[in-house]
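Mind having a look at this structure? Questions to follow.
A single protein chain has been removed from this complex, and every other one stays in its place.
Labels for the chains are A and B, by order of writing; each one numbers its residues from 1.
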């Protein structure tokens, strides 16, 4: 039964990761460092299995043979210097042998020189920001799994997508076969940038910058998660690395650069209400729904937006609270004017709120202080 | 069920006589007039046995509470998606589970054992500072209350993990302050308890019992107490800095004011790594008492055991960086901590080999304490080996912060510390209660715990290897099966402990009959030379040199002379 379940799971997992994965060991290595880690692990496991068999063999031999119920008499020896010296020195030697490849690998991991491309990964509560330092653009990468799939407190949740919790709206895109240097830092608390298949993990520390590197050997998509407890939605800030060919990467970079330029012009753009509402829904779900819930009903210490005084009262108050925060709610001044305007418009015209208000980016700009 | 005491207890009839010869407790048994009755006996307790009992009950209640939190965690993780808790409450569960198990369950349980057994084992009338002993216990319940109350303050309990890393711990609500104060109280309690233990061991040993002839449990207690004296103040300092950063505008851990959040991790793990051995060394001591008893053979390599304990204690101050391999050390620091960590495997290996040699060529029987000691040996070895994997910094980069680490430290702390505590309880329960526990129920408890433990924690190795981060309330679909297995195992493990509770209460109420003074025929240490149950006051007069010598000869620590052999 259990075995069938395991097989079924292994089969089900195949599409969810880039390659078929064994559930019993590391993900298939996709970078030289990850391969070396894999090899080192295999080596130490071999040694461990040998030691394990010897130690447990002796112990269980003793347990079965040297028991009173089979009439064994105790022999009262209690020291043997030669044996004691041997089992101090032999493990020490085995460890010394293991230390060599491990030390070499440490040096390789720490060697971040000769990078072809440098990307800064910034940890936010609870998403990742990527800045392509050589190309002058950057973007945020957020969990794409809808909240409705996550919150199963009541019956009737939609089925989970195959990439549940491992999908983002904008993955990190890197070229295949190139040395990618990842700089990590954080905006608020410590996060950790971890992609198992690429063999990289580096804490992202607010106020400090650290670096690590990888070279992806194959085109594909590799997924990881934040591995340092960073608060409420620690489990909901995945990392997705999309490895593409060099040509595709160049095309993508050009498109991103154009997009970045376009985004800069945003404040002058004339927004229609529908555009703002659509944009606002998106902003709400990636930033606000964690606490206020997708349906705006809130929960626990987080107030409902549906019918709230702020979301149905004067819009100045609403803009103010979004920009400055209040009590448990942080300031969202880090969002752009367009994002703030759209999300407020959305909140004032959803969840049964019908203010009919229409907040323009310019109003947000004026309200910032 | 109605098996007779004799069938259950392996004590050789001759030993009854042996005990009677030296039964120092006999006349003390009537000495009850010193002990106040009712609640005063416990609140004003200065007797090491009463305090030890309170410690053990406190630890067990905390164990059940922490276990309940663990089941809350495992229930949520039974399937992907959020079913029961909000993510922030999940974080509080993991944090409180950790804090309560470490500071509320394991450490007080060992302190309780030391309180009960050290004076008995070294022939002292009581602990050195009886009133301070009372204080060190009575600081614990308020600390526990603070932790429980923290769940009900606005913002809920501390949710930054038991490691309290800033800036997250600076960001959190008032529950964090409750957590910090609780740690202060528990740290103070540990420090006072440790001063008591060190003083008792150094100054109050029976005549003829030199340091290198003490029972192994006394040795590990001594080293543990020294470790606590060294590192508990460091933890207090770390959380105090956290507190001032939170409320008084200091910038110890805040980059904006010239501080460094990583500094906290250094200070914390300077405490935290020795803390690991604070929880493991007494377990080593317990196992070093139980294995020789049931192998009917002296402990193999006593002196090298002592050296290994000391070596582990010293090395434990130099390896804290291995908890921080992912923060981005320079290569030199990464290498230093890796080498030192690998080195610590050597003395630990020596201990395992010594224990196996103790069993080798013995005449073993497998009563419940022995089963738990062997269970400890097997599972602790597995935990040690996964520790070896983690010691390799490059491999740790993959495994840091994943379930592999969770599996590793539960193998050392549950199968290590907790199993040894169960073993110790069954081993000394006859001495504490005067009654024999039900061997059948004890064995059921062992096998049930052993199997459920492995169902719970072994799959976590696979989860970690596949890259599942720890402390997440929800997980990707490919981790489902192993999480289901682990959750089922956790509930089974939880139920097994109800059985333990029942067995202990059953024993207190009479068990399967009164226990002889020396229920284990292989037991040679001094605590078995007092009456059963141990009277309120023991060793008011130190044991005679002859009695001490007799035990030491049986333990292989002294050579017997010709005259004694004839006797």
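Just so it is clear, a residue touches a chain if its C-beta (ideal position, glycine included) is under 8 Å from a C-beta of that chain, and two chains touch if they have at least 3 such contacts.
Here is the rule we use: contacts and distances are computed from a predicted model.
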Write down which listed name, "ABC transporter permease", "Cytochrome c oxidase assembly protein CtaG", "Spore coat protein CotJC" or "Sulfurtransferase complex subunit TusD", is the UniProt protein name of the chain that is not shown. "Cytochrome c oxidase assembly protein CtaG"
Of B:42, B:129, B:458 or B:491, the residue in touch with the unshown chain: B:129
Quick one: which of B:182, B:209 or B:236 touches the chain that's been left out? B:236
Among A:62, A:141 or A:185, which residue is in contact with the omitted chain in the full complex? A:185
By the document's definition of touch, the residue of A:43, A:208 or A:252 touching the omitted chain is A:208
Just to verify: which one of B:204, B:385 or B:472 makes contact with the chain not shown? B:204
Using the touch rule from the top, list residues of chain A that touch the missing partner. 110-115, 118, 120, 122, 124-125, 131, 133-134, 136, 181, 183, 185, 187-188, 206-211, 301, 325-328, 330-331, 333-334, 368-369
Note that chain B touches the absent chain at residues 128-129, 153-155, 167, 170-174, 191, 194-195, 198-200, 202-204, 229-238, 241, 245-247, 249, 251-252, 254-258, 260, 263, 266-267, 270, 328, 330, 332-333, 541-542
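Methods note: only the chains that are shown with their structure count from here on.
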In whole angstrom, the CA-centroid distance of chain A from chain B equals 35
Which stretch or stretches of chain B touch chain A in the complex? 80-84, 86-88, 91, 154-155, 159-161, 165-168, 171, 173, 254-256, 260-262, 295-304, 326-328, 330-331, 334-335, 338-339, 342-343, 345-346, 349-350, 352-354, 356-357, 359-366, 374, 377-378, 381-382, 385, 388-389, 392-395, 397-398, 400-402, 462, 465-467, 469-478, 480-482, 485, 556
Touching residues of chain A toward chain B in the complex: what are they? 2, 5-6, 9, 12-13, 16-17, 21, 23-27, 33-34, 36-37, 40-41, 44-45, 48, 51-52, 55-56, 58-59, 62-63, 66-69, 72-80, 83-84, 87-88, 91-92, 95, 98-99, 102-103, 105-107, 109-110, 149-153, 157, 160, 162-166, 184, 188-190, 192, 194, 196, 199-203, 205-208, 210-212, 223-236, 299-301, 328
